[in-house]
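Note that this complex is displayed minus one protein chain, with the remaining chains in position.
Each chain carries a letter (A, B, C and D) given by its place in the written order, and its residues are counted from 1.
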Amino acid sequence: MFLAKVVGSVWATKKTDNLTNLKFLVVHPLNLKKDPLTDVVIVADVLGAGIGETVICAYGHAARKAIQPEQPADLSIEAAVVAIVDKLDIDSKAMTKE
Amino acid sequence: MFLAKVVGSVWATKKTDNLTNLKFLVVHPLNLKKDPLTDVVIVADVLGAGIGETVICAYGHAARKAIQPEQPADLSIEAAVVAIVDKLDIDSKAMTKE
Amino acid sequence: MFLAKVVGSVWATKKTDNLTNLKFLVVHPLNLKKDPLTDVVIVADVLGAGIGETVICAYGHAARKAIQPEQPADLSIEAAVVAIVDKLDIDSKAMTKE
Amino acid sequence: MFLAKVVGSVWATKKTDNLTNLKFLVVHPLNLKKDPLTDVVIVADVLGAGIGETVICAYGHAARKAIQPEQPADLSIEAAVVAIVDKLDIDSKAMTKE
Partner (left out) sequence: MFLAKVVGSVWATKKTDNLTNLKFLVVHPLNLKKDPLTDVVIVADVLGAGIGETVICAYGHAARKAIQPEQPADLSIEAAVVAIVDKLDIDSKAMTKE
């Protein structure tokens, strides 16, 4: 899974039938560089993640299972929010190579 | 899923039998850098996306389910347009790191 | 799927049983940069793609379905040629960002 | 699979139902460059990997099978620790190109 920050939403009228009523967010995968954020991933969300929040996203079957637990294989998505992050504990010593 | 801009089409006579009559587009995945667009992904499309339009594309099972909902596993594709974007709302403040 | 140019072949005597008699090509994924081609992907092929030809390749289930339509899950491959490109129409105006 | 170093943990109250009680680690994929570690992957763990340990992580079905062997398809994860590394033997001569 990857960490990401929610930065926007996407609106689409013309889409695959099985995506009707699904909410799509624009998220930026996070790393620990100081580079500006430029990559964009589109993810489905049913947890209600808001702009600026940090989320955990998953790809593939895991994403479909999060959005539609009963019939995941009916969905044409492959990325979704699976958790909204409360707290991130990073050990700064562990982050340097031995 | 990823955001992309439609920039062309591909024509192929010799192809896997299960791809007959399928339309293939050339798309450029979009990020928020000012770099020229150079990456290319080939996606199947049944929504009728036109040159210059921004689309949401999905990989794998999600792509096959979008193109052929009844028997998705019969298709030899792994990327497809799943939505044509009307509007993209990006929060510029959320895009800088804290 | 990705666009690639066929640049070579690989020969292997010692291999997984289910790969016997399968032909493997060395291909270079294509982008629109002027960089020299350096990345290499190994793909199975039953369409007869020749050196120098441009092909569309697919990953995963799509690749197995192209090579062995009857029992795709029996194959230990995850990349294959699914089409040989006749013509590529790229709109140069669409390739610059607005 | 990829090698990674455990550098932290993530806490999330609001998450997909099937992830309740699952532990998520922040790991850095390892390569052999001297670059500082900046990429981050979120993985589920049931082996008890600690901060600073080197682990082998797997994606997709393999990850779900490691965390929940009985009903792997019920989980909304796609990355997990599958082994904690005791020893890594790298042949330095093999690492230069001929």
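We take it that a contact is a pair of C-beta atoms (placed from the backbone, for glycine too) under 8 Å apart; a residue touches a chain by one contact, two chains touch by 3 or more.
This one's a predicted model, so the numbers in the text were calculated from it and none came from an experiment.
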Q) For chain D, which residues lie in contact with the unshown chain of the complex? A) 1-3, 30-33, 47-48, 56, 58-63, 65-66, 69, 80, 82-91, 93-97
Q | Residue numbers in chain C that touch the chain omitted from display | A | 5-19, 24, 26, 28, 34, 36-43, 51-52, 60-61, 64, 73-79
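Following the convention adopted for this analysis, only the chains that are shown with their structure count from here on.
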Q: Spell out the chains that contact chain A while also contacting chain D.
A: none
Q: Please name the chain that ends up farthest from chain B once chain centres are defined by their CA atoms averaged.
A: D
Q.
Centroid from C-alpha atoms only, then distance chain B to chain C, rounded to Å. What do you get?
A. 18
**Q.** Geometric centre distance via CA averages, chain D-chain C, whole Å
**A.** 30
Q) Using the touch rule from the top of the page, what residues of chain D touch 2 or more other chains? A) none
